[in-house]
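What you see is the complex with one protein chain gone and the rest in place.
Entry: chain A
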Amino acid sequence: MKVLAAGVVPLLLVLHWKHGAGSPLPITPVNATCATRHPCHSNLMSQIRNQLAQLNSSANALFILYYTAQGEPFPNNLDKLCGPNVTDFPPFHANGTEKAKLVELYRVIAYLGASLGNITRDQKLLNPNALSLHSKLNTTADVMRGLLSNVLCRLCSKYHVAHVDVTYGPDTSGKDVFQKKKLGCQLLGKYKQVIAVVAQAF
């Protein structure tokens, strides 16, 4: 299953990368079908807030766990190696309407989820013994998957938004070991920074 996931994520990444062409497309028109398998629950926003709080509370620990597991020079050069310098990260505006925030949240989490998939795949190869890190990465990815489901449910049930076009970060599969570690560290630093803002906004 994990192997399958590890294979599917890059595939999705490539597919979306081709179609996305770097910038997010507008959301799907209103007349698009917006069907869910069963009716969405009424307390979606509360659940979304809880999920964001859950992610926010664990983001720093994940970041620390990550750069610690990478070994030197990462722990002592965080500013240089792990600064949140992610240029194509989807924007998030905390003062927007609920609908706008949800759409942006969807893009942010989709981006982060795909990136976490890359990081998890890389870390299993680079640090096969860092089981705690693997577990935390998987848990975070699971929470993000649930968050995406809730956000989509909310967008669909309340705003009739059936689909949101998203973008993903660069594929790290072809990069060298240091670049993989560095990109992962930068992403997790950015994640820690962004998730605090997002959690505060909802």
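Details
In the analysis below, contacts are C-beta pairs under 8 Å (C-beta built on N, C-alpha and C of every residue); 3 or more make two chains touch, one makes a residue touch a chain; residues count from 1.
The criterion applied here is as follows: contacts and distances are computed from a predicted model.
Its record in UniProt calls the unshown chain "Interleukin-6 receptor subunit beta", which is the match among "ATPK synthase", "Aminotransferase class V domain-containing protein", "Interleukin-6 receptor subunit beta" or "KIF-binding protein". Of A:Q47, A:N77 or A:Q193, it is A:Q47 that touches the chain left out of the display.
By the touch rule set out above, chain A reaches the unshown chain at residues 1, 36-41, 47-48, 50-51, 54, 57-58, 138-139, 142-143, 145-150, 152-153.
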